[in-house]
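In what follows, a single structure is set out as structure tokens and then discussed.
One protein chain is absent from this view; the other protein chains keep their places.
Labels run A, B, C and D following the written order; every chain starts at residue 1.
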Amino acid sequence: MSPETAASAGMEQARVNEEARNVVEAEGLKAWYITQAYGVERTVKAVDDLTLAIREGEIYGIAGESGCGKSTLLKALLGEIVSPLTIVGGKVEYDFDAGKIDALKQTEEDREAIRWRRVSYIPQGSMHVLNPVRRIRDTFHDFIAAHQETTREQSIEMARNYLQELGLREGVLGNYPHQLSGGMRQRVTIALATILTPRLIFADEPTTALDVVVQRGVIELLKEVQKRENSTLVLVTHDMGVHANLTNRVAVLYAGNLVEEADTSTIFRRPRHPYTRYLIESLPRMGDRSERVGIPGRPPALDNPPDGCRFHPRCPLATDICRQEVPPLLPVEGIGNGTGPPHRVACFHQVDAPLEAGEIEHAAEMPHAD
Amino acid sequence: MTLLQQFILPRLLQWVIVIVVGITITFLIPRLSPVNPIQQALGRLTQFATLEPEAVLQLREQLMANYGLEGSIVEQYFRFWGNLLGGDLGPSFGAFPQRVNDMIGRALPYTVALLTFTTIMGWIIGIIVGTLAAYYPGRLTNLVAGVMIVVYPVPYFIIAFIFLMAFTYYIPFFPLIGVFRGEPFEAEFIATYLHSTFLPAVTLLITGLSFRFIMARALGTAELSSDHVQYATMAGLPDRRLMTSYVARNTMLPQVTDLGLSMGSIFSGTLITEAVFGYPGLGDLLLQAIYQADYNVVMGITLLSIVGIATASLIVDLSYPLVDPRVRYR
Amino acid sequence: MQTDREHSLLSVESLQRVFVTREGFSTTRLEAVAGASFAIRNDRPEIYTLAGESGSGKTTLARLVLGLEHATSGNMYYKGRDVLHLTNKERRDWFLKEVQPIFQDPFATFSPLKRIDSYLYETTRNYKMATTREGIDAHVDEALHAVGLSLAEVRGRYPNELSGGQAQRVSVARALLTRPSLLVADEPVSMLDASLRMSIVNLFRTLRDEHKVSVLYITHDLTTAYYAADRIAVMLRGWVVESGPVENVLGEPLHPYTQNLKNAIPEADPEKTWEGDASLAVMDTEEYTRTGCRYAGRCPAVMDICKTTVPRDIEVQGRSVKCFLYDEEVPEAERTQAMANGAPVA
Amino acid sequence: MLRKAIFVAIALMVLVPALNVTAQPSGLPVDVPRDELFVMDQIFRWSIIDNYNVWRPGRITPHRHALIAETLWYLDQETGNIMSGASNEPPVYNDDYTQMTVTLVDSLKWSDGEAFNADDLVFTVETVWNTPELSFGGWHAQFVDFLESVEKVDDHTVTFTLNRPNPRFHKNFEARWAGLYMMPEHAFSQIEDLVNYTYQDGPYLGLYAPVEMDPNGFWDLFKKRDDPENTAVCQYHMNEDCGPGYVLTILYGDSTKKVIAMTRGELDAFMNVDFEAFESLLASTPTAKSWYPEFPWAYPNETSSRLIRFNFDTHEWTNNKDVRWALALALDIVQLQTEYIGGVAKVVYVNVPYTPKLAELYYNHPRMQEWVENLEIDVAGEPYKPFDATVADRIGEWADEQGYAQPAETAAASYGSGWWKYDTDTAAKLLEHNGYTRDGNGDWYTPEGERFSFSIQAAPDEVDSFRVANAAADMWNDFGIDVELQGLERSVWGANFETGQFETDAPWLSFVLPDGDGWPQMRSYHSKYYVPAPELHNALGGGTPARLVDPVLDELIDAMESLHPQDPQNLELVHQFLQHWVENMYYISTVSFKKFVTWNELYWTNPPSAENDVYMPLYWFQGGRFSIGGLESLGG
Partner (left out) sequence: MFGIVGLVTNIRDLMKFSGAFRWGFIVLVFVFLMAGLSWFSPYEEDHRRDTPRGKPPLTEISIGRDDDGERIYARTLLGTTSQGQDVFWQLTFAVRNTFLIAGTAVFIGRSIAILLGMLTGYMGGVFDRVLSTIIDSLIVLPRLPLLILIAAILRGDITTLGLGVLLGIMDWAHPSKRYRAQVLSLREREFTHTAVFSGMNPVKVVVREHMPFLVPFLLADVVSGFLWAIGMEVTLAYLGLGQISVPTIGSLLYWGNYYNALLLNQTWVLIPAIAAAVFTVAGFYMLSQGITHYLDPRTRLTRLGVSDS
């Protein structure tokens, strides 16, 4: 039995055409969970007034702790709005070759035309996303046949070729999901999501709960898939290590707000938002056993977020203005070469220093990380 | 070897135990009954005659021999097993000297046909409609579900009786009892058979279907919220495919298990329904036999149903791994 | 293998656990833990890590230690006493008090239908750590303080009202209530956000340094292992393939599998992206049943002998490695050639 | 492809029956035109299929063998007259009743054309005599017991020699339900195993021959012989081609289903249904009728009566005559007969049905009338006359109130005899005299201080018995006794009384035969047959479920045995038996049998009825051979 070897090519970051147009644009997006129970309305502002643009061919990372609205943002960008999730304001538009498409107002026909052929989705936790009583090849056929004329034989042939191209063993086609290892299952899911060569791929925590080796295989596969058609990959994960290894650009989400957005190396080298700095600082590194702390406190409940900057209760740099005013997300002056998207930060007290300098002082009175 | 040892043998053993336990119970219960078939037969035979005690005694002994009631209960038990393994269920008490084998042989095809048809149809329709209801929630499906929930607890015979009144009296469309003309598999026989079987079948179908529906709807609703269905929905799979291969296919697994387990109660329902409609199956025969204290017939039928149901369960059990690729035995 | 039972807190010797699974009509005999040996020192508290992929048998080993699984063969000693053959009473009165678990999923650790503090009170009362109401409250509060919480924050709460990090802290606090010498933490941070992991791992360091509690830390996350642990045993399909001080093992891994593991770590640094190949197993059960070295199927430095023979444990460079690459009985030329084929040693 | 096939299969499974039902409106199992087919209630479902051997033991309904077979005489239940079968002359006994000579009809033929003669009778008797298994009706035992020899005198004369006097030996050949049926000597002498012979192909001596049978036992089809003029039935009717071409006996089920079948025109005659079902039938089916065209409709002269029976063996209180009388006086017979029975059965004070013949012999016999009107019982030392002669008139008044047209007969002829007064005060005195006490609520307590309570068992499917029990339970409860009504399925009820597991129950029986003879029924009460409960009550060959021991009865029974049934002395002894019985109130007798024997004159007319009372309508007694033979077709 031959070892399963993931694609090894393309170790360098994917290159993005500097003049590429935006594939996805979100403007003033407000995606709230609104529940109505016995006359009491509860609103969870999971994504609140968020504007971003994702360019063609880039790998765009969305980072943040659990409960920051990452997955909700992804659902909104995907146009997968199911009650109680409600779009309260703003818009999301796709721009493929044939003009702009409003992602939030997709009809059934739009959806059929776009899904999987243009826009695809790689879910979190592949454990349960494959039909347990259906062989992989039949699932492939189902997914392909839903979008194009095909016979079962053609679909399977197509799946076989695709798996071969991705360096996956075609034998899995005859298996049931439960017969595969977790990593294999996740990679099959990725193949399933991308077999119709979508232009835009959303991936929601594709590596969470996988162990490191598997995680690496999955990430490499994602890279491979993205590179093949120069697709756009939007990747949500809380794991900064994954962002560092995979993305071109990273957006950091906190409590439903976009707090910082920059190309990956900037984010890791010179993050300006204290939250971003915390996120990166808190990661342990091989070869370094010096003490690191987590981010103090916990993200706020989104049904009643704090006024002003939502990070202020956890921020050592917070001042009165942070408690009263919401910091605007503004481009950082003088950074970037002018053609790419600017480095944007929403903070009144931006830290302009390389991370190594360790600018943030750990306030001794801060509550324990949680 | 492993297959045989680890999987088939334990189940066969279980099957044997089921049958032994079941048959022992059914052997014992009628013998605890106060109704003595010898007394009954004696009563019938001596009803119009003046007999001397010796003649009565002689008659009684002869009946005991005929009925296999000689000796202690233990001896009877072993003789019973001996006969049973020889494929002989003995003579009927009520219809002496008829063999129980013949009586059951006559009734069995009717019950098997009725039972098989209604069970399979109820199963299929119940799952299809139940899955549809889970898939398309709304006012209409709530109404259907409401009706099903109301129908489900209604005892078989009430539904049977309502149908009987409605379609043999108010609208005299169906025969009052099972009426079968012609030789089996002739056109006339099939026509009259279907005509006579329609009402009992519908009765059994409705009750069977209602439970399948409720179960399929509940399972389907749960299945719909499962990750794999949601993902497939998101991927834009057509509704029909989702419903069949994704929702229904998965809900069928617990339904298969339940079907195996509910064969007993389905049989009970058939018993009552047959009695109401004068349908000449095992149920009607059994009920008559119980009323006449015809041990051997009661035992023959109960025994057959135990073997049948145990075997049905065994088949379901053995085939389950084929149906569900996930199943693991540990 | 014989370890120094007398001077070890926990000494695990050639422990084996076999599962027989039936899938459809076929039966598989899986050696989930295959003669694993390691020891946690008794002279000073340490954090001992069991690392490996999912399916490497590390969780089964942890469950064996906790007594949640029965060993098929092998020995285990705690403070010099055989703990595989304890009576129920001994187990409850002594062993459970000494060794306490921390589970992977903080929300599964507690029944969602019960208040979380009830476990704290139960533990205190059942082990008779305090008797009066005030005493119990104080004891619980103390343990909670040790994990950075307080009774006031936790009292009357249901598990789902706490965050994952908080719940995991309560889980640790509950374990501390019996004043154990050893905590067995099975993937305690894998369900938590990366940013929260440090707080729990730091907690273990604090417990070791300040409360003198040893921790058997089971994880697949080598960065936290490197950060927190003193010694490490790397597991592969039921085997311990490399063990020793964490700086040695993770700093300069010798076994190709450890190297593979280390290479797979995504460093939070865009400059340091992966090099080389990651090799993955297709099916979890496949490697368990392999004859020869269980890694032979995906080892870049595989030799012919690996496919037929089970390697020995070799003492080399201050650690133990289960690999023919370091076995002097294998011709050196062959080994050099194999190493050259394999992934570059970090 | 497979999927489509399955779909089509399922669709067919649903559609075919649905389409088919529109094509099949008839509910009858046979394809015979209705102007040739008479359909009657089969009463039982056959469990023995395709077996027309009427001599073997086992359940058999008489109408079947009477259609195909012939015995020597038939007993008209109503008149007690003997009707001729294979013999048209009464048997001749010698003086000491040890020899009986029988003369056979000389014009009968088997269905294969062979003449019926003395050889057949001798063969029949000898075969049954020598074959214990052919014991239906107990004939074999009787022959073993009494028969010395049977000899052919000439082609149509046979002489029986008995080993001891038996003036009732001819009863073996007299069908009430069944008599010994003639075997075709020329055919049966060729058959080795007559016990298991199914007799499907004849030859038959009756008017009909079986042609088809439901393998499930629900129905049985008979076809008229090609030579009806050679049968006893048509000769009786003096009609060379009497009776319908085909007779179908069929079992539909309970009252409801029988009524439905008749409204659907799929049943021409049924044996009985309950009162309510009959009423609804009248409303829906104008062509249906029972005996009387108006109230009380039902045929009143069935030869049995309903009663309440005590168990003297296991329950102490039942042995107290005063308590039994108190219970009788606490029953309001008028209410029982009207409210519970619907006014349609005749009241009887003793277990003798109120048929014209028996009413004349017993109820209206001067000796009995005088006795009952002057009957006095002892109530706490005072004499008390319990008889109430006004019962029938009061029922008549009730019927007037209901707006029923009154039958032409006198009240007594329609509603039976007098009965005991409804006198709860006297009943109370009787109980109190025996130490029973009554509390403020009117509840009775036994002398031991316990609540006076007992149960009454009855089989609900025996409609009138159950309603008698129901009425008694209601009335006794009103009187203050805690009576529980137990409706038991017939076989359990039967087993209970046979083994003495009851306190009181509601059976049916008659003390006399339709011709007035008492001994055959009364002999069971001889104390030599007594066995204690829970032994089978008839373990010794006779016996009564009540387990009665009374030397007075023994003497009377012994005296009757050797008397010829028609001997006036026999009648006097029977009278004495009945008087002694009533004075002790051993059973509380209530009403005579009535039957809603119902005919639907849709296809066939001229059934027996009050206007056409040539023969009784109880077709199941002699298989309806006479009434069916007299039917006329109304066209299909």
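Observations
By definition in this document, a contact is a pair of C-beta atoms (placed from the backbone, for glycine too) under 8 Å apart; a residue touches a chain by one contact, two chains touch by 3 or more.
Remember, predicted model here, so these are calculated numbers, not experimental data.
When the omitted chain is restored, the residue from D:E276, D:D400 or D:E632 that touches it is D:E276. Contact with the omitted chain, checked across B:L63, B:I104, B:L176 or B:L271, is made by B:L271. Considering B:V112, B:M165 or B:I315, the position touching the chain not shown turns out to be B:M165 (whole complex).
When the whole complex is considered, the residue among B:S92, B:T118 or B:S305 that touches the unshown chain is B:S305.
Residue positions on chain D in contact with the hidden chain: 255-256, 259-260, 274, 276-277, 279-280, 339, 455, 457, 460-461, 470, 474, 477, 484-489, 492, 496, 501, in rising order. One chain of the complex is left out; on chain B, the residues touching it are 14, 17-18, 21-22, 25-26, 29-30, 32-35, 149-150, 152-158, 161, 165, 169, 261, 263-265, 267-268, 271-272, 286-287, 290, 298, 301-302, 305-306, 309-310, 313. Mapped onto chain C, the footprint of the missing chain covers residues 66, 68, 92, 96-97, 100-101, 103-105, 108-114, 119, 122-123, 125-127, 160-161, 171, 174-175, 178.
Here is the rule we go by: only the chains that are shown with their structure count from here on.
Chain pairs A-B and B-D differ in how many C-beta pairs are in contact, and the one with more is B-D. Taking each chain's centre as the average of its CA atoms, chain A and chain B sit 57 Å apart.
If you average the Cα atoms of chain B and of chain D, the two centres end up 38 Å apart.
Not a single residue in chain C touches at least two other chains.
Partner chain D is touched in their complex by these residues of chain B: 34-36, 39-53, 55-56, 58-59, 62, 92, 94-98, 103, 106-107, 110, 117, 121, 124, 164, 168-169, 172-181, 191-192, 194-195, 197-198, 201, 278, 280, 288, 291-293. Chain contact summary for the complex, chain B toward chain A: residues 226-229, 231-232, 234-238, 241, 245-246, 249-250, 253, 324-326. Within the complex formed with chain B, the chain D residues making contact are 10, 13-14, 16-18, 20-21, 23-31, 45, 47-49, 56-59, 132, 135-139, 141-142, 144-145, 176-178, 195-196, 214-218, 250-253, 257, 260-261, 263-264, 266, 489-492, 494-496, 498-499, 501, 520, 523, 536, 538-542.
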